[in-house]
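Every protein chain of the complex appears in place save one, which is left out.
The first chain written gets the first letter, and so on, giving A, B and C; residue counts start at 1 in each chain.
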Amino acid sequence: MTVLDHDLATAWTPDAHGPRRDPAPLLPESEPVRILGTPALRRTVDSPGGPELLRDLHRRLVVGRRFNQQATTLTKQGRLAVYPASTGQEACQIAVAGALRPGDWLFPSYRDTLAVVSRGVDPLETLTLLRGNAHCGYDPYEHQVAPLSTPLATQAPHAVGLAHAARLRGDSTVALAMVGDGGTSEGDFHEALNFAGVLNAPVVFLVQNNGYAISVPLAKQSAAPTLAHKAVGYGIQGRLVDGNDAVAVHTVLGEAVQHARSGAGPVLVEAVTYRLEAHTNADDAGRYRSAEEVAGWRERDPLTLMERHLREAGVLGDQEVAAAAAEAEELADRMRTLFHVKPELDPMSLFTHVYAEPTPQLREQAAQLAAELAAEAATGAER
Amino acid sequence: MTVLDHDLATAWTPDAHGPRRDPAPLLPESEPVRILGTPALRRTVDSPGGPELLRDLHRRLVVGRRFNQQATTLTKQGRLAVYPASTGQEACQIAVAGALRPGDWLFPSYRDTLAVVSRGVDPLETLTLLRGNAHCGYDPYEHQVAPLSTPLATQAPHAVGLAHAARLRGDSTVALAMVGDGGTSEGDFHEALNFAGVLNAPVVFLVQNNGYAISVPLAKQSAAPTLAHKAVGYGIQGRLVDGNDAVAVHTVLGEAVQHARSGAGPVLVEAVTYRLEAHTNADDAGRYRSAEEVAGWRERDPLTLMERHLREAGVLGDQEVAAAAAEAEELADRMRTLFHVKPELDPMSLFTHVYAEPTPQLREQAAQLAAELAAEAATGAER
Amino acid sequence: MTSAAPPRAAAPQSAAPRTATLASALNSALRDAMRDDPSVHVLGEDVGTLGGVFRITDGLAAEFGADRCLDTPLAEAGILGTAVGMAMYGLRPVVEMQFDAFAYPAFEQLVSHVARMRNRTAGRMPLPITIRIPYGGGIGGVEHHSDSSEAYYAHTPGLHVVTPATVADGYGLLRSAIASDDPVVFLEPKRLYWSKDDWSAEAPTPIEPIGRAVVRRQGSSATLLTYGPSLPVCLEAAEAARAEGWDLSVVDLRSLAPFDDETVAAAVRATGRAVVVHESAGFAGVGAEIAARVTERCFHHLAAPVLRVTGFDIPYPPPMLEEHHLPGVDRILDAVSKLQWEQ
Partner (left out) sequence: MTSAAPPRAAAPQSAAPRTATLASALNSALRDAMRDDPSVHVLGEDVGTLGGVFRITDGLAAEFGADRCLDTPLAEAGILGTAVGMAMYGLRPVVEMQFDAFAYPAFEQLVSHVARMRNRTAGRMPLPITIRIPYGGGIGGVEHHSDSSEAYYAHTPGLHVVTPATVADGYGLLRSAIASDDPVVFLEPKRLYWSKDDWSAEAPTPIEPIGRAVVRRQGSSATLLTYGPSLPVCLEAAEAARAEGWDLSVVDLRSLAPFDDETVAAAVRATGRAVVVHESAGFAGVGAEIAARVTERCFHHLAAPVLRVTGFDIPYPPPMLEEHHLPGVDRILDAVSKLQWEQ
């Protein structure tokens, strides 16, 4: 006598085919998807709109790099409290913005300021959190970007909930959540992917595997074959892509978003990349990784790769490179100007948005602060 | 130009082969392992000690079932506050005890009282929690059994920590944690498996997939091909076994424990089974599953299966069956006797084990209660 | 999104008040809120087909479909995190945590996101989420099924913390909580689920605004300040106190945050003596806040320090010992007797 799978299935699930599914289609590719340096690049070049797309990606990479550099400079000038640069990860950052439509939602992690800016949010508003004058400086509803999430992986279930709600409303919205390799260890990552699988929510999880969580290398973070293999445990699609190949990330993320939008289910994309700078300006990366390792990755800098391959393919020339550089300088200029102005601070704003209406307790406390400020002002005026 | 995996590996990991590993060896079998009703049973029968093993498993199943029945009866008599029966899951429960050596540790979930008793813990001490006179009634160090864990999956990281500590000490201890299908959704389950993979801790996770978390069927809990497929995301071995086939569970769990003990790494075992009774005596299972479904599973009752197949194989006769039944009655008798005695309760014990030494605050509070009790006693005496 | 939908018009039939349990009033509140506002969604473990382990969501999946009353996977952080995302998209989620202690896995989502999202976004992204948590002891529950966790929530800025003690408030306050544009931790005293009172789902009580305490008994000797599961105990104690010659006021706080200083201070000033009563551990419990703020406000009206009768500072005991832990009538009267009457 045998216990038939088929019996189990009918017993437990509304669907006669479940819960057992063939894992094969869910498993990621065994090598990261690459386009630069492969025949696929040529096909892109030859496709309609291909050269424009490639040049656009290049331009956004160049501008993105400049954004990272300028933000780092701002920390040195004391105009930002702290900056976690995504230098080296720009291919992932800009691809996110490219893969999403207006109406789609982005759920960035604390390092993903460039992705936020690429989606259209003002650089000053994006960097408010790191400047220190406010928490989230932008209106999440303006460009459909959730606040930068500092507690790691906690924004992943938000993306699932939003995608689920949108689907219930009949909208074709996709939500994309960004998590680091370290963030995949958190319980919230697991719960988000599991909910996504069960709800079949139109959500894409992008893991930027940059090899480190601050000082902790991937091998101490996970023993998985790849992080993309985690997808199978949730019955969702796993994808693996070279995160330094801007064309590949753009392509794979685009496919993932399309997969989710079509109702085919969530996707987990692992982009293999590297953080070229320290964790933040406050970190000393020399304590945990070698100069040789960094040098090796500098050779695979997403910008360098892109420029070299596009030049080789004949879609990029000195003129485009110069134009991109000029646009980058413009952004940097704008950032300098924006950050030159001291932020206006209103201490009384501490009480404004704790609740829809301040509680009686907060009204008392606000009155106390107001009195203190008035007294200070009076003392100041006296002097 | 290509980015070589090999380069990534040397860059990020101490090990030139990591982090990419071949997932194939980690994936579970596509069908649950079965022995009853397959040629493998014959091989067991013919192996040295085989018939004794089989008869022993049968005997323990029969005794285990009786344990469940008697405990359920005790709830009806008001002698247990609540009882979550493992009726239908006895093959898993007894296999656990069989797979572990003395010195190994068991981390049971709230339903796993039979596994605890099978490991040698006194039934009265095991059931204290559910009787309501104390929390954990047994000394965890006596039989190396952690307290029954009510918050789901929270005991899984404990098992990892203990296994890790034992390995650091040079002991050959294995820890086995039991989780339900519902429990696999919790963040703690994920974090435990991830830590286990990274630390290569000698730990086995047994998921008893009984198809429901209270009323929620598996299809609403997980979209994974099987729960055992979750293993690959942690770089550990997944196994799938028919949880109603006592010989198969015994075999697979034994292999898993051996795998872990040998240093080859953790194992996740999914045992496919069914809870024949309601969630607890307080639950009304008719609200969420059909009589037909239950009837179908009754036909695959682990006891019935075992008896039928062992009789067919000629290793079990009326005499053994009667002996097992007698032993079961003996246990039931003993339980009735044990539970006939009212538990001794000492209200002052509330303060004894909050800290190694009571704090001044607790001493004050204890004095208050002592005074109340004295006053009550005086009033009682007066009357 | 309505911020305070009116109660539903009374149903056609009999207007005569009938008896109802707190559980059924909560169920009515959920049902009426879902009928009035399609953006109200219920989610949690076993809330759908089963109707919840306490049956508070009974019948909702049948009436509104599985999407509006969703059986989720077993993961509390995931449940609350998903609700956050749903609220971001304009829904009004009502989350059920199965028991007090099983809300702890969602603590980070609650403290770091739910409580702060409005503030973080300067008011642009409010999260109108109601988090229902059956709490407290006295039902013979085994470990982890009897925690009183209100202090954790009351201490967290950005949350409202509400707890009904009567059938009518079960309805009225839950309607308010769901209609609130702020996140509300709605603590349901599970041992009162089966308590009954005159109340009818056909003519429900009006919505009770959040933030107002109510004097349940007017007395002159001393004031008992309490909430949730301890209200009936305090009322009983007040009756028993008459034999000792004390005429006690009893105040039901109903909302721990915001706190109704006005009602509370007035009630304490009127008697000059007060005892705070709650089940949860006393140390750094909500009772400490109440005692401290009452003293700040009423110092010169107080003939004695504000005393506290609370659970001991111990893990919740096993069922057979819980009676010794829970504040009972005698312990309350003991405290009242210590209010320095001889002065």
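As a convention for this text, contacts are C-beta pairs under 8 Å (C-beta built on N, C-alpha and C of every residue); 3 or more make two chains touch, one makes a residue touch a chain.
Quick caveat: nothing in here was measured; it's all calculated off a predicted structure.
Although it is left out of the displayed model, the omitted chain contacts the following shown chains in the full complex: A, B, C.
Only one residue from B:Leu36, B:Val62, B:Ala159 or B:Ala285 touches the chain missing from this view: B:Ala159.
One of C:Ala240, C:Ala266 or C:Ala304 touches the chain omitted from the figure, and that residue is C:Ala304. Listed residues B:Pro140, B:Gly254 or B:Pro347: the one in touch with the omitted chain is B:Pro140.
Remark: the residues of chain B touching the chain excluded from display are 134-136, 139-141, 146-147, 151, 154, 156-166, 168-169, 173, 175, 187-188, 190-192, 194-195, 198, 349, 352-356, 359-361. Mapped onto chain A, the footprint of the missing chain covers residues 81-82, 128-135, 150-152, 182-183, 185-188, 213-216, 220-222, 287-288, 343, 345, 347, 349-351, 354, 359, 361-362, 365, 369, 372. Although one chain is hidden here, its contacts on chain C can still be listed: residues 77, 101, 104-105, 107-108, 111-112, 115-116, 119-120, 143-144, 151-152, 154-158, 256-257, 259, 281, 283-289, 291-293, 295-296, 299, 302, 304-308, 312-315.
Operating definition for what follows: only the chains that are shown with their structure count from here on.
Centres computed as Cα averages put chain B at a distance of 36 Å from chain C. Within chain B, contacts with two or more other chains are made by residues 185-188, 220-222.
The residues of chain C that reach two or more other chains are 72-73, 75, 77-78, 105, listed in rising order.
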